[in-house]
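Please read through the structure below; I'll follow up with questions.
Every protein chain but one is kept in place in this view of the complex.
Moving on to chain A:
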């Protein structure tokens, strides 16, 4: 009996390996960029990490494809490289020789993408499923675009500055005309007091009258 089970297992795994190959029809290539994402804190990719991957993917399949209980053995991996990239296919739990259609796999990955990323401390960019585009986040839309706010602040300050400058120059001009009016009034009184004597031209203020 053990021999039979062993034989069956051997055949099954051989079949599974045949199912998984690069450019498999229902397979996907996965690429991880650990050093880019984590730098010095990057963990080494080993069999345990691969085990985690298979289990995470099985979890994703279970969540998406309700009713089917996927096992780790249903996630078949092959062609691992130093890059840390590999191909995988998903076999159907009921029939291990049959591959699950890629659109089902794609949907499963899309749904649980965030959970898969988190399991590996990676992001959409550093954990790539070649061919599956991440669902892009809704673009942040503002009620008032931020540039308008900064613009408004600056414009307000500048306009205030201009008004202050213009007002100060108008005030200065008014004060000057008032002062020259007063000076002219003084001049007149001074001239008047000289009515008794001879008016000596050399002592009068001539600058205002003659142009140089």
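Definition applied: contacts are C-beta pairs under 8 Å (C-beta built on N, C-alpha and C of every residue); 3 or more make two chains touch, one makes a residue touch a chain; residues count from 1.
In this text, contacts and distances are computed from a predicted model.
For the chain that's not shown, choose its UniProt protein name out of "Signal peptidase complex subunit 1", "Serine/threonine-protein phosphatase", "ETFB lysine methyltransferase" or "Transporter".
Spelling it out: the chain absent from the display is recorded in UniProt as "Transporter".
Using the document's definition of touch, tell me which of A:72, A:158 or A:171 contacts the absent chain.
The single option touching the absent chain is A:158.
Name every residue on chain A in touch with the hidden partner chain.
31, 33-36, 81-85, 133, 135-136, 138-139, 146-151, 154-155, 158-159, 161-162, 165-166, 169, 211-212
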